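A single protein chain has been omitted from the complex, and every remaining protein chain is retained in its original position.
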Amino acid sequence: MNQPAHTLSGAPARGADRTTLVLIGALVVLLVAGPLMPRWAMFMLNVSLSWGTVVLGMMLLMRTGLVSFGQGLYYCLGAYAAGTLHHFYGISDILLMLLASVLLAGAVAFVLGFLLAKYRDIFFAMLSLAFSMILFGLLVKTSALGSTDGFGLSAKTFAGIALGEWERNALYSTTVVVAFIAAFGVHRYLSSHQGRLAGAIRDNELRVEYMGASVRRVIHTNYVVSAALAGVGGGLVGITIGHVDPEMAFWTTSGEFVFIAILAGTGSVLAPFLGATIFETVRSFAYEYSPNTWQLILGVTMLLVIMFLPGGLWSVFTRRKAA
Amino acid sequence: MAVVLEAKDLNKAFGAVTAANNINVRIDQDSVVGLIGSNGAGKTTFINMVTGYLKPTSGTIRYLDRDITGMSPRQITQLGICRSFQIPQLFGNLSVYENLQVGVGIAARSRRAAAGARGHEREEIETLIERFNLGGYRTHSAGLLPEGTRKLLDIAMAVAGRPQLLLLDEPTSGVSADEKFRLMDMVMTALKVQGVTVLFVEHDMEIVSRYTHRILAFYEGRIIADGEPAQVLREAEVRRYVIGEHTPAHGDADGGATSHG
Amino acid sequence: MNQFLAIVIDGVIYSSWLFIIAVGLTLIYGVMKILNVAHGSLYALGAYAATAFGGYWLAQGYPPMGSYGMLVLAAIFVGLVAGPLIERGLLRLVYGKEEVVLVLVTYAVFLILEDLTKLAFGVDPLSIPEPYGLLGSFEIGELMYPTYSLVLVLLSGFVAIALTLILGHTRQGKLLQAVIHDREMAAGVGINVSRVYLITFTVGVMLAALGGALTAPTISVQPGIAAEVIVLAFAVVVIGGLGSLGGAALGAVIVGMVRAWAVHKWPEVELFSVYAVMALVLIMRPKGLFAAPEARKI
Partner (left out) sequence: MGKTILGAAAGLALAALTAHAGVASAQEKRDTIRIGFVTFLSGPAAGPFGVPAKLAAEAIVEQLNAGKAPAPYNTKGFGGAPLELVVIDEAGGTTKQVSEFRNLVSRQNVDFVIGYISSGDCLAIAPVAEELKKVTVLFDCGTPRVFEEASYKYVFRTRPHATMDAVAAAKYLLELKPAVKTYGGINQNYAWGQDSWNDFDLAMKSLRPDATVTTSQMPKFGAGQYGAEISALLQSGSDVIHSSLWGGDLEALMMQSVPRGLFRKSQLILVAGEPYLHRLGANMPDGTIVGARGTHGVFAPESGLNTWLKNIYKAKADYDPNYPAYSVALAFLGLKSAFEKAKIEQLSKSIPMGANKGVKEEMEKAYNLGPSDEQVIAAFEGLSFDSPSGRASMSLGKGHQAVMGTAYGTTKLVNGKVTVTNIKRYPAEAVTPPDGLASPEWIKGGMKPSK
């Protein structure tokens, strides 16, 4: 009843086990259902889950009270890490590529984190935006990486096992599992002390410092985690799409992630994935059935959600629980 | 008796305004000290300097023979000085329970109380809830609590840090007259159990004289009187400037004085 | 030397353009604490309206000089229509939500306006080149500049001075500053905040539209110009310090000069010079050059 229902707040620790159950349920359902779906649906789900992973990172930041308009930086780095492995070193093992994605994104975030952990509100958003736009500029200038055209990549093996015909399914299953691990991990993290601190910092940094905890360290940690998630998401999308280009670092890409995060709400680790799936579905059908006004449709959807579901789409579920 | 806190020649100026003027004071272990003075007299400034929110312009602050001048609030807290706030500083979106959970959690970790922290934490939270009688509000989010309860929770949070020195900034402000004593009783019993040195800012002279062993009277950043409550409250200066036969024209300058801080 | 001169002149011209497109954004943020992503779309609307109004005027065969009036009229028109519509119709319903949510609201408006302009004006590039050439050009060194650029510079200077005077020396301005300083307090002492918001937003939109209208004669007006402008404007106001008028001016000058320098000396980096500057400034001054002082917490 009196549990907060505003966009960026923490969810109550209660119901944790329920979330875990749903996660495991979703894992099984998705793994089984995937191959039975038409290829386009499996693909859309594949992309949506990858984006969901990126947005999960956004959510973690939002729980800490920060909104990044530059997650594209890590999304793009992750994709290019996987891409360059394939393109220049002929390594096209899904696991190795994803590992590269996480490491590169995480490493860069660790360095930038020292700086960004000092920033809040719009300034955090803007500085992160600046960094991702700088990467965009650098990539556009780098003709060795195909400039704005980018370059192609694909996965051939999984942990050394050749895939051949099974590339799509393997990719999909990997994505599902990665998404699950990410969601489960973040869920556990959020219900840990460290995770609770996120919500506390968001509410009142001063008090956190006056309780003797370092706000900057928490923020730095969460920033790196969110970057790693964006990185792996980018790697997955890169491999799934089979192509990477600088657009991934452009501010509108980051904007879309914020868009999805707000759309979904931060009430649960399940929200980002739900949000991404709905967003991708709405977008793709809008493209198809009204190619001239799909932006209008997205915009209106966004406004409706903000006005009538302040907690994001997720609040539909929490509300039902309260009733 | 051992000295917990010692301020030497403490000065703090905001441009033209002097918020602390050559303050020298020693606080003994286990004493309960009241800080009185009209608004803008420099009480909160003093607390803010002790707890690291403000850097003194000059002078030193020692805590248990250790110079803490210019340390960050976090470091100071970790040394065992905790505070409550004039405007309660809570985690408005978290429930009362979660607020204490965070507080106790941090304290437990910074104390490196390895010994089965988890179990202990839960008990500690319960103890606090019971001592500050917050039982009825467990799941309410702190942002929606009545003023008095917010004060209680704010103090409980400070106590959660297991401080040796506790500073309370106007614990009873915004609390209805009939509630004040109930609140102070609760706080004091809660603290007795822990054996804590307490400094608190208070405007209500009844409360000061009832709960303190010693009073520091502030006026324009100076300590104009220091001693037994009864005796201090008798002093002419104090009666004029603090208890206020006339109220000095400083406006709400506990804000004013430090608003640049 | 000569090149240095060119850099300065080009820098000044570009800076004044930046200032005109950015000043409305910082004004709206300062008063309403809304970072208006739709600012770019309103700039675009201004440009489109300019081609429509100006085009009509010239088509009627009225004296071409009047087309300048048409540009300004177009901006005022857009301001008076779109301003109240968005503020009353939408923003008023979401005040009090978190800053980022408000950013998202305006982002949604941006998306919607993108398609609405497309539906209204089509995708074919429109243009109104006449005003650009009309005033001829002047020479500095061996470089020739169109007089229109000079007009742009003077106009943005005028806008800057006018706003400063209004904010500093009129009753309305004082009220505005009261609201900027402390919304609740202002409301407390009986200032009609809601009205101040309406006026501010309308003026902000007008300035955005003015930027578009004045740019229209130098470009071909078509879909996509909104997105290009908005990030630039963001960079400028963030560098200067959100909500600060002087900041916007200084930010515009810095970005303008750096870009001009890059173009002449090091064309490769022009692409991200703006963001590099933004990052550097924020690193050195986390809240921009002219940041508003923080209110006390405890």
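Couple of notes before you dig in:
All chains are identified by letter, namely A, B and C, in their written order; residue positions are counted from 1 within each chain.
The rule is simple: a residue touches a chain if its C-beta (ideal position, glycine included) is under 8 Å from a C-beta of that chain, and two chains touch if they have at least 3 such contacts.
Keep in mind that what you see is a predicted model, and the values were worked out from it rather than measured.
Within the entire complex, contacts from the absent chain reach the displayed chains A, C. Only one residue in the set C:Q3, C:Q172 or C:S194 touches the chain that does not appear here, and it is C:Q3.
From the set A:V47, A:I94, A:A213 or A:A227, the residue in touch with the chain omitted from the display is A:V47, counting the whole complex. Of the residues in subunit A, those that touch the hidden partner chain are 15, 18-19, 21-22, 25-26, 29, 33, 37-41, 43-45, 47, 140-141, 143, 146-152, 154, 237, 241-243, 245, 247-248, 250, 253, 268, 270, 274, 277, 280-281, 283-284, 287-288, 291-292, 294-295, 316-318, 320-321. Looking at subunit C, the residues touching the absent chain are 2-3, 6-7, 9-11, 13-14, 17, 114-115, 118, 122-125, 127, 129, 132-133, 137, 142-146, 149, 215, 217-225, 227-229, 259-260, 263-264, 267-268, 270-271.
In the analysis below, only the chains that are shown with their structure count from here on.
Taking the mean of all protein Cα atoms as the centre, the chain whose own Cα mean lies nearest is A.
Farthest from subunit B in terms of Cα centroid separation is C.
Separating the CA-averaged centres of subunit A and subunit C is a span of 33 Å.
Centroids of subunit B and subunit C (each the mean of its C-alpha atoms) stand 49 Å apart. Chain centres here are Cα means. That of subunit A falls 43 Å from that of subunit B. Counting partner chains per residue, subunit C shows two or more touched chains at residues 297-298.
Across the assembly, subunit A contributes residues 6, 206 that each touch 2 or more other chains.
Residues of subunit C that touch subunit A in their complex: 35, 90, 93-94, 97-101, 103-105, 107-112, 114-116, 118-119, 227, 231, 234-235, 238, 242, 268-269, 271-272, 275-276, 278-279, 282-283, 286-288, 297-298.
Within the complex formed with subunit B, the residues of subunit A that make contact are 2-4, 6, 9-10, 12-13, 193, 196-197, 199-200, 202-204, 206-214. Within the complex formed with subunit C, the residues of subunit A that make contact are 6-8, 67, 115, 118-119, 121-123, 125-127, 129-131, 133-134, 136-138, 140-141, 206, 251-252, 255, 258-259, 262, 292-296, 298-300, 302-303, 306-307, 310.
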